[in-house]
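Complex shown without one protein chain; remaining protein chains in place.
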Amino acid sequence: MLISCPDQPGIVAAVSTFLFEHQGNIVDIDQHVDQEDSVFFMRVEWEIEGFALKRGELRSALEPLMGRFSMEWELHFSDVVPRAALFVTKDNHCFYDLLSRHESGELGMEIPLILSNREDLRAVAERFGIPFHHFPISKETKQSQEEAQIALLQEHGVDLVILARYMQILSARMTGAFPHRIINIHHSFLPAFPGARPYHSAHRRGVKLVGATSHYVTEELDEGPIIAQGVTPVSHSDAVQDFIRKGRALEQSVLSRAVWLHLNRRTLVHANRTVVFG
Amino acid sequence: MLISCPDQPGIVAAVSTFLFEHQGNIVDIDQHVDQEDSVFFMRVEWEIEGFALKRGELRSALEPLMGRFSMEWELHFSDVVPRAALFVTKDNHCFYDLLSRHESGELGMEIPLILSNREDLRAVAERFGIPFHHFPISKETKQSQEEAQIALLQEHGVDLVILARYMQILSARMTGAFPHRIINIHHSFLPAFPGARPYHSAHRRGVKLVGATSHYVTEELDEGPIIAQGVTPVSHSDAVQDFIRKGRALEQSVLSRAVWLHLNRRTLVHANRTVVFG
Amino acid sequence: MLISCPDQPGIVAAVSTFLFEHQGNIVDIDQHVDQEDSVFFMRVEWEIEGFALKRGELRSALEPLMGRFSMEWELHFSDVVPRAALFVTKDNHCFYDLLSRHESGELGMEIPLILSNREDLRAVAERFGIPFHHFPISKETKQSQEEAQIALLQEHGVDLVILARYMQILSARMTGAFPHRIINIHHSFLPAFPGARPYHSAHRRGVKLVGATSHYVTEELDEGPIIAQGVTPVSHSDAVQDFIRKGRALEQSVLSRAVWLHLNRRTLVHANRTVVFG
Partner (left out) sequence: MLISCPDQPGIVAAVSTFLFEHQGNIVDIDQHVDQEDSVFFMRVEWEIEGFALKRGELRSALEPLMGRFSMEWELHFSDVVPRAALFVTKDNHCFYDLLSRHESGELGMEIPLILSNREDLRAVAERFGIPFHHFPISKETKQSQEEAQIALLQEHGVDLVILARYMQILSARMTGAFPHRIINIHHSFLPAFPGARPYHSAHRRGVKLVGATSHYVTEELDEGPIIAQGVTPVSHSDAVQDFIRKGRALEQSVLSRAVWLHLNRRTLVHANRTVVFG
């Protein structure tokens, strides 16, 4: 369960007492208070075995508590497997990395479909036996294609969209359809080098580290809440191609970390920032 | 308040309810369960302002709760300034770094005295106006000198001993007198390269990163619970002197982090490992 | 060209003058002197286009120069694609990572075959259209199976063997057949936690960083020259399974870096250490 609400005394006591009274054994509890905005955040995980309330009863039983503290809350069950769609273009490294982690069971998700604006990676998708949908996008077709993508995603019951180096900017219609449920990997240390060709810009500026940033996608390009970031050293002897090569492992690692955090319900968003209970 | 006890349902509820009932506003709560040993750990910080219990009453008021769950617990007040003694030999970098952080108020401690087995750094101590005590140590005098050191530390009400590159091995008598209250910085990534001259050993082995480890000192040399670790890259072109130079910034940063964590009561020890509520 | 020889004045002058006199345009030159052992190392890369000597003539033309300085040397042409065999067992993350980098052309090698002591990853190999050879290994068959492996590798003209989480210890016969041409990834920061189950040992010790080390395999287990190392942070809240998960991205990145360095002829070995011209 993920909770956020205005801060006030007694929240932890009320929630933990509620769980205790219904024989809920707390496995993990994390809490954070945003001092500036006086907002309280909590993630609490308990065992469903032995818990006195049935799933169907839980929401109504919680309502009075939630109402009392004006809580916004999400309830997730760890045995419900989330469904994620991958968006790709032609770079394959994040794609393969997610598929490999998926195959080894690390991420605990289903991948019902893969979408792309190009055909390049169809063969990879087919190798893994996952349906591949090609949505070529031009200026004229962008709007209609996005509508078709949204319909397809909803039809497949997709909870999460992962942009695994998808080289198209999403419209507000798409980001609005999946609020804080679209994760992107940007190949720079944001807010440095937003937009196109960040490795080229980084090389021109002569930085000594290149970065990668995984964030929720919002209407503003590369401005969404950051989930995870990493860097790796570079030097004057690295050409742009070396930046790209060295950045690959970084992008894989940062994206898969962000996806894992999201899927394990360890992220909350407030004021365009994330609370990450790592 | 730091708590550890056998894990069982209801601990969080009981503690948070106790605080709520006495008008204690929880500022920060962290919890961890060691699944292997079924041990529960918690750190809870609340505001003393508005709290219904006086300091003197707190312990007895907590007793029933603590007894019910067989808790081991420590209670610290953030306005009580801890007193730390620094042990040094001749390397000055960790020494200066701690003094500088002390001066800027970052660490929130007092340094009533400095001890050394050599005279080299007396001038530095005097520059900062801190009494410097010289305890030359030979095989014959080691035992008696340690007794004198312990007496002096106790006389000054020292809570924490920081070995800022102190080049003497402490006896079991000393480590026993300050259990989990002596912090050392070892200049390697433990358990690699324990003992003397780790940079030399690291150079000989041809590692590509050098490390530093800050840990609580126990009877077993370099085997105590690890609080913080860091690494920095090296290459074939680095001589041992370069390892030493590159390691300096690392040692400073790792030691000061560990000291900060301890002073802010964010560390608990169990089974020779630390729980660090970062 | 990679050179090592006893250090003496005039080596750089002699080599660079030789190249200049034959219209060789130096693209990259790196040099290192091991001061302890007085050994000189150099890597020099020049353009073959416009170079006055044919490939066939080069060796004999270089002989006098090499003899004069008692050089050991290797000559590689960047248009000759090296042939690497992958050894795997059941963990797939390094395997997929290498295949993905291979597919994107980053590594510039051919993979004529894959060997395994188990059948688990046959399907992956087949997906990529690479022949998969199963060599089940028991105590009794180990010696004969290794002979068969060596024969197969030589038959396929393999230059490099990559152990991508291969869970068998190679005998001296195998390591001797491919000296400094077998690269392993060990999932710890060597020399800490050599041998089996390093993540379990690291967890037990309570380290705050887990590491990965890529090295050339020698007769001594986990004692070979280190090519690349990396670390990633862990905490008390990470179970062994989390160490394993966090270590995955690290192993991928460290192994692929080491393979890239080797394939681009940027590594030299001396006294069980590497010189890496990164």
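For this structure, a couple of remarks:
Chains: A, B and C, in written order; residue numbering restarts at 1 for each.
Here is the rule we go by: a residue touches a chain if its C-beta (ideal position, glycine included) is under 8 Å from a C-beta of that chain, and two chains touch if they have at least 3 such contacts.
In this text the structure is predicted, and so the values were computed from the model without any measurement.
Considering the full assembly, A:V275 is the residue among A:L19, A:L62, A:V217 or A:V275 that touches the omitted chain.
By the touch rule set out above, chain C reaches the unshown chain at residues 9-10, 12-14, 16-17, 19-20, 23-31, 33, 233.
Although one chain is not shown, part of chain B still touches it, namely residues 91-93, 96-97, 99-101, 103-104, 106, 127-128, 235, 237, 245, 248-250, 252-253, 256-257, 260, 278.
By the touch definition given at the top, chain A reaches the unshown chain through residues 32, 35, 189-193, 205-209, 211, 225-231, 235-237, 239, 272-276, 278.
Quick note on the criterion: only the chains that are shown with their structure count from here on.
Put simply, the chain farthest from chain C by mean CA position is B. Chain A and chain B touch with mostly matching residues; of the residue numbers seen at this interface, over half occur in both copies. One finds 41 Å separating the Cα centroids of chain B and chain C. Chain centres here are Cα averages; for chain A and chain B they lie 37 Å apart. Those residues of chain A in touch with two or more other chains do not exist in this structure.
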